[in-house]
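Take a look at the following structure, please.
Only one protein chain is missing from this complex, and each of the others stays in its spot.
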Amino acid sequence: MPVYTCTTVKATLSAETRASLAGELTRIHSMINHVPGTYVNVVFHELAADDVYTDGQPAQPLLINGWVRTGHPEAQSSQLVAEIAAAATRVTGIPAKRVLVVIQNSPAHFAIEGGRVLPAPGEEEAWLQQGQEGGGNAH
Amino acid sequence: MPVYTCTTVKATLSAETRASLAGELTRIHSMINHVPGTYVNVVFHELAADDVYTDGQPAQPLLINGWVRTGHPEAQSSQLVAEIAAAATRVTGIPAKRVLVVIQNSPAHFAIEGGRVLPAPGEEEAWLQQGQEGGGNAH
Partner (left out) sequence: MPVYTCTTVKATLSAETRASLAGELTRIHSMINHVPGTYVNVVFHELAADDVYTDGQPAQPLLINGWVRTGHPEAQSSQLVAEIAAAATRVTGIPAKRVLVVIQNSPAHFAIEGGRVLPAPGEEEAWLQQGQEGGGNAH
């Protein structure tokens, strides 16, 4: 359901580090927001050195933008953003001062995956069950 | 007014398919949200194979992120997301289980196009009329 978009200057993260970070973001999101990992997408934008600026100067931040469904309990969202930010530095070695994590949200019914409108937070289990009974993604 | 951002691994969609999908997203959005096609933007991000992950593994999803103005009637938004998702599979042949459509929104007055603040949903006609009377985009 979610998409995490990680933006850096090219060659900031090795292919191995990108795979590790994708794995960690997936593990954390899955655990905290009760979503199977098969529904967690992570993409990387690797930009030219003169395409990324902080304070109006060329810079090398790690920018992580996530999208989640509106309505998760506030404590859950706070835990999510904290663990994502901690994982970013732990996995990549990029110091926290160069890492920005932003979570955006919109209503679950504004999103469709596998041909089905996403469930509101808290209704994941019934939704997943229904998908299996109905023969999966075609329904 | 809207922007649709389609993200895939490189070479997933041919240039012809990208043009067809852009045309369909424009047609659908224009019809459902009452916006002339000239205000519908569609962009494609084609990423390296090791820049896209689902479930922590390299994958080939089609991720479509749309932005719309806050305040469209709920039934209209539901129809929009359903038709966008259906078109994605119809045009590209990518099965629904690999397609994720997410619509995000913010207030119309947080956006400017052609030099003018966007109208709230339902006020498009007056806004378009006013633009023509005023000499168009310069106003």
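By letter and in written order, the chains are A and B; residue numbering begins at 1 in each of them.
Heads up, the rule we're going with is that a residue touches a chain if its C-beta (ideal position, glycine included) is under 8 Å from a C-beta of that chain, and two chains touch if they have at least 3 such contacts.
What you are looking at is a predicted structure, and each value in this text was computed from that prediction instead of being measured.
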> Which of these, B:G71, B:P95 or B:G114, touches the one chain of the complex that we don't see?
Replying inline: B:G114
> Which one, B:V9, B:A22, B:I64 or B:V91, makes contact with the chain that was left out?
Replying inline: B:A22
>> If the hidden chain were put back, which residues of subunit B would touch it?
In response: 1, 3, 15, 18-19, 22-23, 26-27, 36-46, 67, 104, 106, 109-115, 117, 136-138
> So that we can see where the missing chain sits, which residues of subunit A does it touch?
Replying inline: 7, 45, 47-48, 50-56, 58-59, 61, 63, 65, 74, 77-78, 81-82, 84-85, 89, 95-97, 99-105
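Heads up, the rule we're going with is that only the chains that are shown with their structure count from here on.
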> From the C-alpha centre of subunit A to that of subunit B, how far is it in Å?
Replying inline: 20
